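Removed from the display is one protein chain of the complex; every other protein chain stays in position.
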Amino acid sequence: MGLEDIYTQIIMEHNASGRNKHHIDSPNLVLKGVNPSCGDEITLELRVKDGKIEDASFTGVGCAISQASTSIMIDLIKGGTVEEAKEHIKTFMGMIRHEITDEKQLESLDEAVALKNISHMPARVKCAVLAWHTLENALAKKS
Amino acid sequence: MGLEDIYTQIIMEHNASGRNKHHIDSPNLVLKGVNPSCGDEITLELRVKDGKIEDASFTGVGCAISQASTSIMIDLIKGGTVEEAKEHIKTFMGMIRHEITDEKQLESLDEAVALKNISHMPARVKCAVLAWHTLENALAKKS
Amino acid sequence: MKRYKDDFPILQTTVNGHPLVYLDSAATAQKPNPVIDAVAAYYRETNANPHRGNYDLSVRATEAYEQSREVIRKFIGAEKSEEIIFTRNTTESFNLLAYSYGMNFIGKGDEIVISILEHHSNLIPWQQVAKAKGATLKYLYINNEGEIPDEEIENKITEKTKLVSITHVSNVLGSISPVEKIVKKAHSVGAVVALDCAQSIPHFEIDVKKLGVDFAAFSGHKMLAPMGIGVLYGREELLDKMPPFFTGGDMIEYVYEQDFTAAPLPQKFEAGTQNVGGAVGIAAAAHYIEKIGYENIIKTETELTKYALEKLSTVPYITIYGKKNSVGRCGVISFNIKDAHPHDVASIVDAGGVAIRSGHHCAQPLLRYLGLNATCRASFYFYNTFEDVDILVENLKSVRKWLGYGA
Partner (left out) sequence: MKRYKDDFPILQTTVNGHPLVYLDSAATAQKPNPVIDAVAAYYRETNANPHRGNYDLSVRATEAYEQSREVIRKFIGAEKSEEIIFTRNTTESFNLLAYSYGMNFIGKGDEIVISILEHHSNLIPWQQVAKAKGATLKYLYINNEGEIPDEEIENKITEKTKLVSITHVSNVLGSISPVEKIVKKAHSVGAVVALDCAQSIPHFEIDVKKLGVDFAAFSGHKMLAPMGIGVLYGREELLDKMPPFFTGGDMIEYVYEQDFTAAPLPQKFEAGTQNVGGAVGIAAAAHYIEKIGYENIIKTETELTKYALEKLSTVPYITIYGKKNSVGRCGVISFNIKDAHPHDVASIVDAGGVAIRSGHHCAQPLLRYLGLNATCRASFYFYNTFEDVDILVENLKSVRKWLGYGA
């Protein structure tokens, strides 16, 4: 396991770009997720209409892993349905826990597959899943 | 260090005889001494008049060492003066703490010299000194 | 009988020129090489402050600590690892329980029920709660066999009872408490049950789920682990509603100048740098016990106790306390020699290399109840042998002579 398996090109770019890190217009689902042991804090903003995630973004502070993971997640869910987002969360968590290893099944996660190896850095798993947990809670609240 | 250096003839006899273990007539100085960690409890009874210990005895429960030590002490102080008793206490404590080793100096303790080796059984030192401590407190109270 | 002594380096040493015959395992057990080595290996290879670092070594220290928790969870049949709180010893476990549960969920007029068999550690903390809260501390008394009769359970545990805290095995008499009956009665009146497993877990399997207790406490050092590590088990639901006890590092989420929020279980109750070496030690001890097997431990101890009771009974001036039967004694035999104070007995047999305990065994109310000032106590563990018993009895037979009695 080299560092390059964790700090990949994808992670680096998402962390540095800040593409999804801003506010959106009239969000109707806003939830803050925190990771007290790290001090990471992100706030997700979503505009959900008729079961579809029309727009999404985030703000907050955190390490490269949590920032990149959040940004990648937003790319993945924006424009899709709530149901699809829930499916993605399930697949992502399964991947992190090594319960889902089938490459085909993981394909749906797109760039998020870049976080597959995070379990080799147990101290950082919490950073990687923060956004996904927060989204899960937000969607659960909605329904 | 053999057991015979602690459980000597003198100790055995004093423990078994109970010669000084009774009440005395009109004691004017009665003090209880306890050793909570062992459960030993002795009560000294003294009749002191004009600086002289006219009579002395004890009652209570405890191990052979504490019973014998008490009985030996009573033999030593009975009939003597309070000042002599105080001197004996000092010598006895000095012997136990190995501060007094001079045989000549210890002669005054008579049979109590039998307890010289008790420091080889550190757990039992408290048993040996209980009576002497109690007497010390009693005489301090008196004056 | 299988020989386990060889795993225990201290049992190869001599005392006063005689091979050590260690018969005070109820006070603390000796440690086998695999336990001593596991702790040393932790400090040689894995040591770091757990939970606090992002680096490999700290992650491994955290894993060593959390895996130990998981080992203990399985060992006592708890459902979740969050239910296992590492403490220093049984005493700290009960103090945590008394301060965090007792002081907050027991009030004026409520009753706390313990038994007269209790060790001071499961007794004084409840005196303190009763006094502070205006509650009543009630005792279950024992019969002639040293056991808690059904009527005591029926009569003393009432609608007013909020907590029953009972020793599983008496450290003086070796008698086993009727946990099932106590749990049934206590739960029927809505009381919670805490079990003092300090003297049971070294000797037989504990399954907190099957026993149905709400809390359980024990010490590592009595089950072959190093000193300085103990356990409080609690049902998650109860631990969750209890406020933190110790505060400081690691048990927090956010800390502000005037306030803080607590971390979830089990960290909530584990403030400051924990004893990772100790946790590794207690896990190694649990593994060692599993390797020997409780069935072998029970078999060995039952044989030893039976043999010892038989031999001691042949000495006319020895009085044995508690039940006459060797079954359900957990290797504990309290006794006295006629005219001999237990302290003298212990000193005299010690000269022959035999280590037995004398005194009140941290159970003064029990001794007072039995009308005794002190007793001698020989306690066996699976590493003892028939020969140990022979040497004990032989040395006991010399006691009265040393004290100046005929025989």
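First chain written, first letter: the chains are A, B and C, and each begins at residue 1.
One rule holds for everything that comes next: a contact is a pair of C-beta atoms (placed from the backbone, for glycine too) under 8 Å apart; a residue touches a chain by one contact, two chains touch by 3 or more.
Just so we're clear, the structure is a prediction, and the values are computed from it rather than from any experiment.
*Asks:* From the listed residues C:Ser68, C:Ser165 or C:Gln274, report the one that touches the chain absent from this view.
*Replies:* Candidates C:Ser68, C:Ser165 or C:Gln274; residue touching the omitted chain: C:Gln274.
*Asks:* Based on the whole complex, identify which of C:Phe105, C:Phe204 or C:Phe260 touches the chain you can't see.
*Replies:* Answering carefully, the residue with contact to the hidden chain is C:Phe260.
*Asks:* With the full complex in mind, choose from A:Ile24, A:Cys38, A:Met93 or A:Leu106 the residue touching the hidden chain.
*Replies:* Per the contact definition at the top, the residue touching the missing chain is A:Cys38.
*Asks:* Among C:Glu82, C:Asp214 or C:Asp350, which one touches the chain that has been omitted from the display?
*Replies:* Touches the omitted chain: C:Asp350.
*Asks:* Give me the chain B residues in contact with the hidden chain, please.
*Replies:* 36-37, 121-124
*Asks:* Please output the residues of chain A touching the missing chain, sorted low to high.
*Replies:* Touch set of chain A with respect to the missing chain: 2-3, 6-7, 12-13, 15-16, 37-39, 61-65, 67, 121, 123-124, 127.
*Asks:* So that we can see where the missing chain sits, which residues of chain C does it touch?
*Replies:* These residues touch the chain not displayed: 9-10, 13, 15-16, 20, 22, 24, 27-28, 30-31, 36, 39-40, 43-49, 52-58, 88-92, 94-95, 116, 119-125, 127-128, 130, 137, 139, 219, 221, 226-229, 245-250, 252, 254-260, 271-278, 343, 346-347, 349-350, 354-359, 362, 364-365, 368.
In the analysis below, only the chains that are shown with their structure count from here on.
*Asks:* Chain contact graph: line, ring, star, complete or other?
*Replies:* Here the contact pattern is a line, an open path with two ends.
*Asks:* Hey, how far is the Cα centre of chain A from the one of chain B, in Å?
*Replies:* Averaging C-alpha atoms per chain gives centres 81 Å apart.
*Asks:* Between chain B and chain C, what's the gap in Å when you average each chain's C-alpha atoms?
*Replies:* 39
*Asks:* Between chain A and chain C, what distance separates the C-alpha centroids? Give it in angstrom.
*Replies:* Measuring from centre to centre gives 48 Å for this pair.
*Asks:* Hunt down the residues of chain A that sit against at least two other chains at once, touch-wise.
*Replies:* Not one residue in chain A touches at least two other chains.
*Asks:* Could you check chain C for residues that touch two or more other chains and list them?
*Replies:* None at all.
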